[in-house]
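First the structure, then my questions, so here it is.
Every protein chain but one is kept in place in this view of the complex.
A, B and C are the chain letters, set down in written order, and residue numbers restart from 1 in every chain.
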Amino acid sequence: MAIAIEATRPHHSLWGDAIIRLKRNRFAVAGAIIIFLITMLAFLVSVFSPYRFDQQDLNAILQGPSKAHPFGTDDLGRDVLTRLLYGARTSLAVGIFAQFIVLIIGIPIGAFSASASSRVDNFIMRFVDVIYAFPDILFIILIRSILGGSIYMMFLAIGLVAWVNVARLIRGQVLFQKQRDFVIAARAMGASERYITIKHLIPNSLGPVIVAVTFNIPRAIFAEAALSYIGIGIKPPTPSWGTMIRDGYDVIFAAPYLVLFPAVAIGMLMLSFTFLGDGLRDALDPRLRR
Amino acid sequence: MKQRLFCILGLLLIVMPLGLMVACTKGESTTPAPQVQSTPSVPQVLRANLDGEPATIDPNRASWSRERTVIMQVFQGLLGFNQDLTLKPVVAREIPSVSNGGISADGKTYTFKLRPEVTWSDGKKVTANDFEYSIKRLLSPDLAAQYASFYFDIAGGKDYFGSAKKDDAARTQLRSTVAVKAVDASTLQITLAQPRPTFLQIMALWPAYPLREDIISKFGDKWTEPPNYIGNGPFMLTEWVHQDHLVLKANPNYWGTKPRLSEFQLKMITDANAELAAYKNNELDMSRVPPGTEKAVMADPVISKEILRFPELTTFAFQFNVTRPPFDNVKLRQALATAIDRVAFVDKVRNGVGKPALSWVPPGMPGYDPNLGKEYEFNVAKAKQLLTEAGYPDSSKLPELKFQYSDTAGNRLIAQFLQGQLKDNLGVNLTLEPMESKAFTQFVNQEKHTWAWFGWGADYPDPDNWLPELFGTKAGNNHTVYSNPKFDALAKQAKSELDNAKRLQMWAEAQKMVMADTPIATMFYRERFILVKPTVKGIKTTGMDGQVTGDLFLTEINLTK
Amino acid sequence: MLWLIPVLFVVAFITFSLMHLVPGGPWDQEKQLAPQVVENLNRKYNLDKPFIVQFGNFLWNAVRGDLGVSYSYQDKGVTQILLSGLPKTAGLGVTAFLIAIIIGIPLGIAAALKQNSTVDYISVFFSTLFANIPGFVIGILFIILFSVTLHVLPTGGWGSIKQVIMPAVALAALPAAYIARVTRASMLEVKHQDYIRTAQAKGLASRVIIIRHMLRNALIPVMTIAGPELAALVTGSFIIESLFSIPGIGRLFVQGVFARDYGLIMGTILFYAFAVALVNLIVDILYAVVDPRIRYE
Partner (left out) sequence: MESLLAVDNLSTHFYTQDGLVKAVNGVSYRVAKGETIALVGESGCGKTVSALSILRLVHEPPGKIVAGSVTFEDVDLLKVSNSEMRRVRGAKIAMVFQEPMTSLNPVLTIGRQVSETLELHQHMGRQAALREAIKLLGMVGIPQAEHRVKDYPHHFSGGMRQRVMIAMAIACHPRLLIADEPTTALDATIQAQLLELIKTLTRELGTSVILITHNLGIVARYAQRVYVMYAGRIIEHGPAQMIYDKPRHPYTVGLLASVPRLDESRKTRLMSIKGQPPDLIYPPPGCAFKPRCSYGTQCQDESLDLVEVAPGHYCSCQLAPQRKQ
């Protein structure tokens, strides 16, 4: 039915159109709002929280949720809620920026590989295999010892290892899409390969990629936790959701809530991105227009 | 040696000697066990956990508590330890001494008389040759045994060990010069290069246990697999599923009092939470308690009754690199040492498990001095004053202080605690530098660190395992880069002093010197805090227990309804 | 298959170099060893030889199937360790993978067919749930529930079916969620294709349409992501194997790295590279099987 409506309404740009449709998608909007809220809270936490994120209270160690500490306290008597909100800064950054790196590297390589000659394609894929098997821990420990453990190192570390998944995914999708007839048609109409790849192939490949990205968000957040244990990324006492879970695990028999709250937080973040992502995909995809 | 932050109620410890203290937290430990006869129906199978696969169970090569736990059940040495960690003869008929002629007047030659009845699990007699073979193997360059250096006092030992580059002839020659000699089947004579009063304790350690040349030359590396793994101890290794579990069965041919247990199972659960779960699911009879959860355990109506806790010969401390400014400033070091509320850490953060440490040598060991280090007791005012004396009346004028640690959950907690203390008490900002463990170890071994966290566990219960090795100039484990000629001189004397009382006096002096210069800020003495099923009776603990609690006296353990 | 050799070689070389560049060696211990001891150890394990010689030796032995000795498990060869652990890890991994497929794909299909319905939201919920609880937490929760509380399953170990259940499910959780979501996404793509309408116009039952006409088209992206998941699963998980004390090879690489067990590191990484490359090759072949328009020579 798409055609009918299109023909009859003044034409917005693809994106303009998409934004409008996105705005109409309740879940996508909800997702966006949650992300916005988390971000806001993360930056305002110092304003309204009575505690510092590193403020120890040795008389209130491992206390369950209470009035004073809605989410309880950790094993140094620090307020979990405060740390959770403060930790959002790191975890949002990791969760999102790492994904950007992944996409920026992964999509072009994947797309190129798929549209390149089978020899080049094969070569790139073997390279990807190497990266897959790449001994990342060793590499990261090395980086740490040479460049020290800044948060950028962490983005680099995560991005460097994670892009291959997206690359392979995009390649698979493009290989598949590129056989689709609208592409053949476009080619017949003399469109350049580059144009086709950018205008047709990549957009139509996004569905699964968005899923992949949303799934990479928690993975990145946990990776950050693992990394900060090797001395990369944010240093204690600065909290991050991943490290909160890791540290919480050690005392799970005594204070399960230490794991619960950060896990829920990460869940909400990912869910928001899932909805936002799906919304965006639907919005960008003419065939799904209603 | 692995850093697990178990601790204990301080008071108990100071007032009571080890045995007593164990007795009062777990009365069964000293009671003889008539239960055996009364409940013969109970299968005598003890299920304990080894937190991972032993690297090797070859006594000569083993170096970790995990491995000792297995070895000590299957092998026995000339000497062993009592529960109070004094020496006792085992395969040897008596403890050599000057009076009984076991030790020559110059304190260099030791003569061990072996019990005639001691046999291997396959029935063969244990002879002095088995010991000679073992010790020479231990010192052979090809084996590259990690504990070999402990036996360098044996005349010729060090040279033989260092002969790796030499040709076979030269080696064989050096081997024959190693002064360990089986005079006859039941007499072993060892001569030292210089007197070493603690040599007997070293001889009580696992690397010096007897070995069967015939078996080792027959099976090579495979000799540590059952059934090749033949020893002279109360148990035999009957099954070893790698990375999974070990089974030891009572040795029917054991020459001494037979163990009450028929079987000793060792699982290999690495994750502390999983281990506790296995214990709660009755798959284990003993379990660690994940650090930090002690309070919850103590609050639990059921398992709180199954707690077993006792002090270990392990001290944890912050070691300054005294050559790195600003830590080359002794007043600053003292200010920092005084600004740490150890009691709060032990009582609050560690739920009262452990004992705040003001001096280096831990309680339960000769050389422990309860009155030492009082000046480092937590005192903010004093700390501030010391900081002023150090030349930093305004703490913000301090150069950046950096603290390195090997990043484990436990260490990360300590580091943040330290950071909080300095900030709250002195207004000093501390930068934490977590590192991956090996990277950290190398960092420290190369003395690149400024201020680092470390712990030291006893190899044998004597100050000479605690002081010269760590504070002697250029000593192997001296990572404070502390150097004090007076200390070195005294240590040199003490090492070879034959009069025990005098010797310990010297060490006490030496420790005082060290503590006065504050190369380290001691934190706490470790306490082991575990759970044991009420059915397990007769556990005897010591400050040097291996991976499995009571492994020095496993033969006395039995199970009841 | 020939390209496998360069891949393995490159991986081997990178790893070997990194391994030697990384600070801290196998003999750096909290209690420092006597210099003489370290000297003899280096000699024993040829660490006193120049880098190239060491690498050469390694390659030469590796080609002959001998991956050298482990430093942390002193009496055992790496090949031997790997071979004894592989069946357990692979068995567990494949089980987990099958679970992930069996749960993930139908869930994804259901969610796509009933877009924005309860089914859809339930699947989103579970996907999110499992994607956001790290394996070690899921694992310990299982243990607390089924072992400590209900006493129906053993907490860990290897040998019986009962012991496989919890780790397999814990392993499968995330891949299942992931596969479900991707299946949903690509089913939605396919759902609106013209040829589906054609199929409907033929009067085919929706079951036939889904299985014969939609699924095969929807499976292509699913395969792309399932491949790496499978590779990861069969090479084992450090966390799950430690938590459920499974004597597999999953923990070996991480253990090896932290112990600087050069033998173990090289052995496991080579094996990992091999597994990954193989799985990806299989996926590429499957593309061609599923989609006749993609041809691989």
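As a working rule, contacts are C-beta pairs under 8 Å (C-beta built on N, C-alpha and C of every residue); 3 or more make two chains touch, one makes a residue touch a chain.
The model shown is predicted, which means the values in this text are computed figures rather than measured ones.
Among C:32, C:89, C:163 or C:217, exactly one should touch the missing chain; which is it?
From the options C:32, C:89, C:163 or C:217, the contact with the absent chain belongs to C:217.
Determine which one of C:86, C:165, C:204 or C:282 touches the chain that has been left out.
Of all options in C:86, C:165, C:204 or C:282, contact with the hidden chain holds for C:204.
Residues on subunit C that touch the omitted chain in the whole complex?
Touch set of subunit C with respect to the missing chain: 193-195, 197-205, 208, 212-213, 216-217, 290-293.
Everything that follows uses one rule, which is that only the chains that are shown with their structure count from here on.
Centre to centre, using CA atoms, which chain is the farthest one from subunit C?
Relative to subunit C, the chain with the farthest C-alpha centre is B.
Whole-Å distance, subunit A centre to subunit B centre, using C-alpha means?
47
How far is the middle of subunit B from the middle of subunit C, if each middle is the mean of its Cα atoms, in Å?
One centre to the other, that is 39 Å.
Quick one: subunit A and subunit C, Cα centre-to-centre, how many Å?
That gives a centre separation of 21 Å.
What residues in subunit B touch two or more of the other chains?
273, 436, 439
Where in subunit C do residues touch at least two different other chains?
Within subunit C, the residues that touch at least two other chains are 22-23, 136, 140.
Going by the contact rule at the top, pick out the subunit C residues touching subunit A in the complex.
Going through subunit C, the ones touching subunit A are 3, 6-7, 10-11, 14-15, 18-19, 21-23, 124, 127-129, 131-134, 136-137, 140, 177-178, 181-182, 184-186, 188-189, 192, 220-221, 223-225, 227-228, 231, 253-254, 257, 265, 269, 272-273, 276-277, 280, 283-284, 287, 291, 293-294, 296-297.
Help me check something: in the complex, which residues belonging to subunit C touch subunit B?
So the residues of subunit C in touch with subunit B come to 22-25, 28-37, 39-41, 43-44, 72-76, 81, 84-85, 136, 140, 143-144, 147-148, 151, 154-158, 242-245, 247-248, 251, 258-260.
Quick one: which bits of subunit B touch subunit A in the complex? Just the residue numbers, please.
So the residues of subunit B touching subunit A come out as 272-273, 276, 290-293, 295-297, 341, 344-345, 348-349, 407, 409, 412-413, 415-417, 419-420, 423-424, 431-436, 439.
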